Structures are given as C-alpha cells and as structure tokens.
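Submitted below is the structure of interest, expressed as structure tokens.
Only one protein chain is missing; all other protein chains are in place.
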Amino acid sequence: MKKVDAIIKPFKLDEVKESLSAIGIQGITVTEVKGFGRQKGHTELYRGAEYVVDFLPKVKLEIIVKDDLVASVVAAIEKSAKTGRIGDGKIFVQTIDEVVRIRTSERGDQAI
Amino acid sequence: MKKVDAIIKPFKLDEVKESLSAIGIQGITVTEVKGFGRQKGHTELYRGAEYVVDFLPKVKLEIIVKDDLVASVVAAIEKSAKTGRIGDGKIFVQTIDEVVRIRTSERGDQAI
Amino acid sequence: MKKVDAIIKPFKLDEVKESLSAIGIQGITVTEVKGFGRQKGHTELYRGAEYVVDFLPKVKLEIIVKDDLVASVVAAIEKSAKTGRIGDGKIFVQTIDEVVRIRTSERGDQAI
Amino acid sequence: MRMTWQSSMNPLRAAGWLAVAGVLVFVDSAWAEEAASTLDTGDTAWILMSSAVVLLMTPALALFYAGMARSKNVLGTMMHSFFLMGLISVQWAVIGYTMAFGSDVGSFVGGFDYAFLAGVGGEPNPDLAETIPHSAFMAFQMMFAIITTALISGGFAERMRFSAFVIFSLLWATLVYAPVCHWVWGGGWIGSMGALDFAGGTVVHINSGVAALACAIVIGPRLGYPKEPMVPHNLTLTVIGAGLLWFGWFGFNAGSALASDGAAANAFVATHLAAATATLTWCLAEYVARGKASVLGAASGAVAGLVAITPGAGFVGPMSAIAIGAVVGPLCYYAVGLKQTLGYDDSLDAFGVHGVGGTWGALATGIFASAAVGGTDGLLYGNPGQMWPQVVSIVATASYSFAMTFAILKIVDALVGLRVADQDEITGLDLSQHGEVGYNL
Amino acid sequence: MRMTWQSSMNPLRAAGWLAVAGVLVFVDSAWAEEAASTLDTGDTAWILMSSAVVLLMTPALALFYAGMARSKNVLGTMMHSFFLMGLISVQWAVIGYTMAFGSDVGSFVGGFDYAFLAGVGGEPNPDLAETIPHSAFMAFQMMFAIITTALISGGFAERMRFSAFVIFSLLWATLVYAPVCHWVWGGGWIGSMGALDFAGGTVVHINSGVAALACAIVIGPRLGYPKEPMVPHNLTLTVIGAGLLWFGWFGFNAGSALASDGAAANAFVATHLAAATATLTWCLAEYVARGKASVLGAASGAVAGLVAITPGAGFVGPMSAIAIGAVVGPLCYYAVGLKQTLGYDDSLDAFGVHGVGGTWGALATGIFASAAVGGTDGLLYGNPGQMWPQVVSIVATASYSFAMTFAILKIVDALVGLRVADQDEITGLDLSQHGEVGYNL
Partner (left out) sequence: MRMTWQSSMNPLRAAGWLAVAGVLVFVDSAWAEEAASTLDTGDTAWILMSSAVVLLMTPALALFYAGMARSKNVLGTMMHSFFLMGLISVQWAVIGYTMAFGSDVGSFVGGFDYAFLAGVGGEPNPDLAETIPHSAFMAFQMMFAIITTALISGGFAERMRFSAFVIFSLLWATLVYAPVCHWVWGGGWIGSMGALDFAGGTVVHINSGVAALACAIVIGPRLGYPKEPMVPHNLTLTVIGAGLLWFGWFGFNAGSALASDGAAANAFVATHLAAATATLTWCLAEYVARGKASVLGAASGAVAGLVAITPGAGFVGPMSAIAIGAVVGPLCYYAVGLKQTLGYDDSLDAFGVHGVGGTWGALATGIFASAAVGGTDGLLYGNPGQMWPQVVSIVATASYSFAMTFAILKIVDALVGLRVADQDEITGLDLSQHGEVGYNL
C-alpha cells in the first residue's frame, strides 16, 4: 500500500477531489498548510510598516491507495491541480506498512 | 522505528490520548484535518441556498514508536477510538529511518 | 529521496526557515499542530473552574530532500530550533518513493 | 459542496397574512383616542433612547453568552437571545403587556384592556408615566420582557431542542414574566406591600436566574460534563457583549426613572459604580483564590455588579452602590462554583450571576436605601422594616418562578422533547438545529 | 516576513492642505447669521442621538455584510461601508446636502444655497425642522446618504476594484441619491404629489436595492458562482451587525419624526414590531421550506422587517406594523432565491432584501396608513387613492436608479475598470486591493 501526499493550491481542492472520486477513490484526508517555495509571497502593509510574507496558503491531501492505483491517482491529481503557474505544488509517494479500519478492525487493502 | 498515523473522530481525542498514556506513550503530535470518506457529510443552508459539505472534521494523531510497541499502540487506538459507526477512521503504519530529539541531539530509540 | 519532518516550537519557525534557506532548501510545507509530550502543559481558569491543557502549540515542517542533503538539513534544524529547554521537539526522517512537480510533471530529484 | 435551490413560493400564504392583517388594522383604529398632553420632550428622548439601548442588550447578551459556549454552538446560543427579539416582542404586543400593566385583576395579573396594544398610543398614560407617550412606556417595558426571557438560556445552553426553546419561551414570558412584572410594577401585590425594586432585581434577575436553575436541573448536564473540558470558544465576543451590556444597562436602570432628571442621573451613577466595583472585586477574588485575575472575571464581575444594583439603583447613594458592587463580585465568584459542588450544569451561570446577584441586590436595596435618594429608608438608615417586603418579594418570586418553570418544562418535554439527540449534541446545535456553522475562517 | 519603512513625508502637500483650508474658512464665516430660536432641547437631544445611532448603522452594515463574505474578502467588504463614512460625509457637506435640501430647482434637485454648508448653523431652519438646529437636521440626513450608498455594495461584493468603487460611490451619491432625496423630502415632485415615505422606503431602500441589482448585472457574477460554494465566513459578525442595525434603526425611523414626541414613539414601536415579526416569519418560511430555522435567517428577517417598515413607520399603527413585517419575511426569503433562478449574483442580497422589502414597504404604507396615526389614510382605511402616489414613487425611483446606476457603471468601467483581475479575485480583495489580511489567529 502507498500513501500519496499532494500539496496543492487551495482553490483547486474541489476539482481534485472530484477527479479522485471519478477514479474510485473513497477516502481522502485534507490539511490546511502553509507552503514556502519558489512561488514568491506577498507584501502586507499595516500603518505604513511593510511585511513580506513568504508562506502561502496551500492544502495537503493524504490518500492511502493500493499499489496498483498509485499511478492513476498521481495522474488524476496532476491533471486537476495543474494551472501551469508557479506554486502548483508537489506529489510525494511513500510506502505504508499497514492500514487498519478502526470501525471494523479490517487490515490491509480491505481497510483502505 | 515506526510512525503510526491515526485519523479519528474529534470527540474521541481525549479518550485515545489517555489510552495511549496508559500504555506508556509519551509523545503525540495532533493535527486538525478534514476527512472525506464513506461517512456522508451534512447540508448547510444559507438564505435558502443549500450546500452539501463532504469534508468532515477529523483529528490526525502521529505517534513515533519503537517497532515492538506498534501492535499495542494500534490496539489501544482501535479500542478507544471505536464507536462502531461509520467514519471512525483509519490507522496507517509507516517505517521511519531516523529520529532526533532536538533538545539533546539523541538519535534513534532514545530520541522517541 | 527523503522526507524530513520536524516538530518545533512555533516562535522558532522563522529562524529554522532561514537556516534551511541558507543551505539551499527551496521548499518547505508547514502545519500548525498540537503536541503532547514531556513538556508539561498549562492551566486555564474560567470562572473559577480550572482546566489543565496538555496539548501545546507546535509547528510541523515537512521537507523533501535528496538523500545526500538529509544530514545537513537535520543539522540545520537541530541548530536553529534548539533552546535547550524541554519541548524543543523532534525530527523524523522517512524514505520517499517518488516526487512529482505538478506544474511541470517533472519526477524524482528534479521535482524537489 | 454542492448548491441547490428549491423555489416553493405559495401565494395563498401571502394572501392569508393579508387577511390577518385586515383584522389587526381594526384593532389599530381603536388606538387613536387622545388626551391633553403633558408630554416632555426631554423625558421622551431619554426613554426612547433608553428603550433602544435596552433592546441592544439582547444582542449583547447573545454575544456575551455565545463567547462562552463552544464553537459548535455559537450560533445556537446566539439564537436563544436573538430569536426572542422576534418572539417576545410580538407576544408582548398581543398579550404580555396587558397582562403586566392592564388594569389589576386580584393583585395577580393585568386585565385585557391593552391586548393587541389597544389604546397604547402617543399620548401619556398618567397612571404609568406622566410625561412620556404611553407607547414609549410600553416599548421600554417590552425590552425588559425580551432580555429577561433570554437570560434564562444560560441554564440550558448547548443542549436544548430549538422547537422546545420556542414553546418554552413563549409560555414562560406569558405565565411567569407577565404576572411577576404585574406583581411588582403593574399594581400587583408585591409593589403594594412596599417592596423596592427600581429596575428589576426580582422581576428580571431573580426571576430569570431561578428559572435557569430549574432548567439546568430538569434538562440535565451537557454530555461529558463535568469530565470533558468545556471552555469558552471566543472571549472577544464575551467582552464585546459585556461592554454593550454595561452600556445598555444605563438605559435599563437610569431609564427606569421614567424621566430625565436628578433621579435618573443618580441611578446612572449608582449603576456605573456598582458595576465598576464588582469588576474589581471579582478580579480580586480570583486573584486571592488563584493568583490571577482574568478578563472573563472582569466581564463577569461587571455583569454581576449591574445585576446587583438593578433593584436599588434609584434608592441608594453612590457609596452604597460601591458597597453593593463590592459584595457581589466575590459572592458571585463563589456562587458560580456551587454548580460543581452540587452537580447541576448551569452552563453559562445564569443562576450563579443573575439569581444570586439579584437576590443580594434585593436584600441590599432594603439595607442601603436612603430616603434622601429615593424616598424610602432602609435598614442602615434606621428602617429595618424595609427588609420584610424585600425578603417576601425574593421568596415569592423565586418560588413562583421555580415551580412554574418546572411545570412548563415538563409540559414542553412531553410535547416535543426538551433535549436534542445525543448525536446532535455532539455535532453541535449550529448544524443540527439550524443547518449552518459559525465560522469558515 | 520582513519589515521595512519608507519615509516620504512631503511638506508641500501639507502646505497645500492649509491653503485649501484658508479658502474654506471663508465659507465658514458666512455661516454665522442667527435667527430667533425656537429650539427645543428634548427634540435636539433626540435628533443628535438619532444621528449618532444612524451613523453607527454603517459600521454595523460593514459587519453584517462582511460576515457573509468569504474570509479573504472580509476587510474589502467592510471597507465598502467604512470608507463611505469618509467619502460621502465630505461629499454631503460640499454638494450633496444642498442638492437634496437646497431651494428647489424644477422639482428635481436643490439649488446651491447650502453648498459647503453655508448658512447651516446652530439655529433651526423652520422650513426643514422647527425645533432643532439646522446643523442637526443636516447631520441626521447625512447619515442616510452614507448608509444608502453603502447598502449597494451587497450587489458587487467580493469583486469590485477599489478605485472603481470610490468613483462609483461618489457619482452615485451625487447623481442618484441627492436628486431622489430631493424629490421625496426636499420639496421635489414625489413629495409634492403626496407619496408617503416616512424614513426612506424609496429614497433609501428601493433606491439602493435597485442600484445593487444593476451592479450585480453589469459587473457579472463572482468567479465560480454558483458552482463553487460561497458560504458566510463568520456569522458572529453578521449577528453583531444585525443587532446594531436594529438598534440604529430606531434613530433612523423614530428620529425621522424630527421631534421627541408621540409620533416618534409610535414610529419606534412600529419599527420594532415589524422587525420582530419579520424575524419570526423569515424563520417560519425557512422552517416550512427546509425544516430548520437559522440564525442567518433570523438576522435577515430582522433587517427585512426594518426595511419594510421604514416608509410607513410614522403612518401605521402597531398591528399594521406586525402585518407589514409578517409579509416581508417570507417575501424576501423567496426573493433572495430569485437570483439563482434568474442568474445574476446579488452577492449579499441587497436587491433581494432592500429592493424587494422596500417596494413592499412603500406599497404597504399606502395600504395600512391611518390618519389617526400619521394624518393620512391608506387603502384599508378607505383611501385607495393613496396607492397611486405610492406606485408612482416606486416606479420612478426604481427606473431612475436603475438607469443612472447602469450609466455610471459604464462610465466607471471605461475609466478604471469595474472589476479586479481574476487572479486578484482568487487571492481576495483584502490582499489584492488593500494589502492586508483579516485574520492571523
């Protein structure tokens, strides 16, 4: 089993969720994060004082999938999250040793 | 060393924390997340317009443990987080290569 | 490729970010988390009722790096996040199977 | 998320309303008879503005309470106040006002002379207030009925079914507030026996505080109470609320002079000084007990001081007001702790502050009243006899309020069920009762 | 984050202001002629305080609206109200007041007699208000100009360029508000034909509501509307706003009596009861349609009730006020759904509430007016002829407002562009237009 993490632009969340649903993904965990990267931040002004903010709002998706689904999940995210502009984000894939569904105590692929 | 991630219902947090304390776990990192899964969302109404919200509030726990504790940690979470109703959440286990305690620069099992 | 996770004290974030920038790190994803650990919590009082709060605000950094940078990243974090007082936090290192840059579809080390 | 809209406009319903309107217009016609005017523009300005600021106390209470609730109940808690600006206002116009201030029936309740506000117009009614329009007097009193009913919600916050809340509030305002108001201010037996209550120590605070206690007992504690922490979710709301309450209370107490004169000014000063002193002494009590004074303590102390001075505002001098405030701070600080000892869940301390503070205020009025200020001397000025009507008014109001509230709750429980389902309580009132959430930050 | 500061003080600029000041002082000198005073201190107190609470309605509107916007636009939405307290006040002092209340020119607009407030001093101007200072009357009316212009922003919220907003508001207040105000209250043709508008059903609500509709149509829907969910980000702000609006509306409507008397008291009562009833009936409509009443519904209903009673507050009795409020709740509940059917994006329902509610109010005034209350009978009291001026005033105001707003928008679009760039809309107005963010919690 694999865990796919995707850092995306917040306004793309609904679109990505729908493209994942479309390929049969039934579970996603979403976290609001702040990203620091090549995309440059913005400037805020308060009473004349200027603050450069480097951290931009991003959304992180975590999706546990069976090994054979990884490629299609990555492809779905890539397609739906892309704007082509800097800051579109990253996808990371990791190996998971075990999955448990708390409600049923199922393990492994069944539990996803 | 392993990292155990658990996605649970928010109101179960205190109970899970206590059951983990009870088996000697001394460190947990908690994140507020939103979960999309089989548990269906709810409807919100604003001035007659209806919005279906699919993302539900969940809490994610991350716990780093020595390999031999994984089974009991998973069991403790399973037991304390279970309500038997859909949406109870998942547990994921991953392998960790290295752990460092910042304060002391200890590494490995000592650092947990 | 590796993922370095660091749980640090919130007021150290800027310093850590700068020390990472200094060694050439160009991407960081940051999450606000709550930590339970050896550092003891605080007491809150509301109309005479006393609540002991065990969870403390922490910040989690996730940084994906090429294998050969792991040691220097860990060292940079250790140095800049350390206060020497309990609760300074942890660093965890994990292996990553694949990285994708959404904007360009680059993979692997290029994508970091 | 997806968004849909179902249009289901029903023209018949609109027509129905218009028919009802026709009937009501008939009532309005009765309302035009005029008498020779003794109206004073200054007094009228003062009472109109006082009415407006007392109305503002209800949204202020919504904020004060909602800040102490948990995030998932922020709107539900606000609704307990805000909705009553609708419900009780209409109830008051239809039946409440006349039951409180209509011609006396057996010293217990007012007759139906002013039902549907018949005869309540722009001319003064000298029996009630000589120099202001009768309708201004009615409006001023209306705001009291609203906030008194809203205060009770502190006792059942975070767990009552909304439909039960609506029925309960309507019955309570009619069967408890209106009669007790009549007893004290409308020509009923408590006023007649000489009990002093300038702006509502019994009518408003003991009445609502004791009702809240009955609610807390009958409805039972919140799920998880007291094991789970239930801490205020946004104290900035509570501070805004407390600030606006303090502001509104000037209308409440000094407006109760029903004129813009020295008596109003003295009530204004007494009100302010009691609030100020209780702010200090609640903080002091916290500091002595725990080593830290808190903002919630300061806000709570202010409200406790305002409660305590309410019955005496027009009867006591400024130094007495300071004394009254000084006592009520620590008194209520300790009183709000009682619930943990005794096991009921008066969630937002409506009884602890309004019941206890109001009782102290009613007693203190008997103690500190000075003929030089408001025409009647109290215990400290050599008239111990004043304590008797004060005690009687406290006991009568508390007993009646407790018994009637208890009975109403039982009826409402039988009708629709007082309490939300456990799952709904866990989800929160905002989503389960109202289908909306407070924050999407 | 990094912080820098660039000092660029320009002494010439300060000098320029002082030069301008010199000229203006000359104008102020003209302003001192005095007449025998008939000033009443009670009336003056009432109008001054009413002016203050009507001013407060504009920050209240900022809160009411901003709570319904998305988090990234909270400040931008507030700015649409707050900034106008600056802009329209100065506009009013310079040119707006005299265009509205200066000596009549062709029944259409006021002449320049009061430009720069020349002659608007502390003595009463008996043509406008006999017992209060002329400057108090001017100030009271100024607050109306501000909030009317601010109300429009509900139609273009979350997407208008700030510079476009500034120019639009200035032109609108001058070319639309001032003349329409003159038509109705300043001696113009609508007032002369006998149309009843006590406190601004046409001048304020139809005028701004229809302008908002024009804005929504011309500027187009928000990016993603209606597919993406756009839910209120902080309803506690909306509730605070609604509470303060209700409070302020007492000054708005009862202050429009321009005296502290029975008429003011009756307007006060009518205002309150209509708001109360509409709170209930909007909730009822929600309950019937969806099974749940909401806090946003209660707040919206309150505002709809206040809108609807505005033109009739001084002309109808309390039971008629209840009828007016009862109708407007469901009416506006369904009206705000129209935008989804018809496809425009009246983002915060300025047209749905103010346009529709104001129209009902203007009609209802013709229906329910009673000579016993305000000197004129309406349809239900046997004077169907009153409906005619009411309908004319509605149609004229709506047509003029729509056409002029449309034209102004086109001009502003040509000048600076009405709408922010897509990327700026996605980022939000707070950061893109104002360089700041609402929350760092």
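As written, the chains take the letters A, B, C, D and E, and residue 1 is the first residue of each chain.
Everything below uses one rule, namely that contacts are C-beta pairs under 8 Å (C-beta built on N, C-alpha and C of every residue); 3 or more make two chains touch, one makes a residue touch a chain.
Since this is a predicted model, take the numbers as computed values, not measurements.
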Displayed chains that the missing one touches are A, C, D, E
Considering the whole complex, which of E:Asn234, E:Ser370, E:Ser393 or E:Thr427 touches the chain not shown? E:Asn234
Residue in contact with the excluded chain [from D:Phe140, D:Phe268, D:Tyr344 or D:Phe402]: D:Phe268
Tell me where the left-out chain touches chain A, residue by residue. 44-51, 53
Residue list for chain C contacting the dropped chain reads 11, 14, 42-46, 48-54
Touching the unshown chain, chain E contributes residues 1-3, 5-9, 13-14, 17-18, 20-22, 24-25, 27-29, 31-32, 37, 39-46, 48-49, 51-53, 55-56, 58-60, 62-63, 66, 74-76, 78-79, 82-83, 85-87, 89-90, 93, 116-117, 120-123, 132-133, 135-136, 138-139, 142, 162, 234, 237, 240, 260, 430, 433-441
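Everything below uses one rule, namely that only the chains that are shown with their structure count from here on.
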Path length in steps (a step moves to a chain that is touched) from chain A to chain D: 2
Taking CA centroids for every chain, report which one is farthest away from chain B. E
For chain A paired with chain E, centre-to-centre distance based on mean C-alpha positions, whole Å: 45
Using the average of all C-alpha atoms in each chain as its centre, how far is it in Å between chain B and chain E? 51
Could you grab the centroid distance between chain D and chain E? Build each centroid from C-alpha atoms only and quote it in angstrom. 32
Residue numbers in chain C touching two or more further chains are 31, 94-95
Mind pulling the residue numbers of chain D that touch at least two other chains? 1-3, 5-6, 435-437
By the document's touch rule, what are all the touching chain pairs in this structure? A-B, A-C, A-E, B-C, B-D, B-E, C-D, D-E
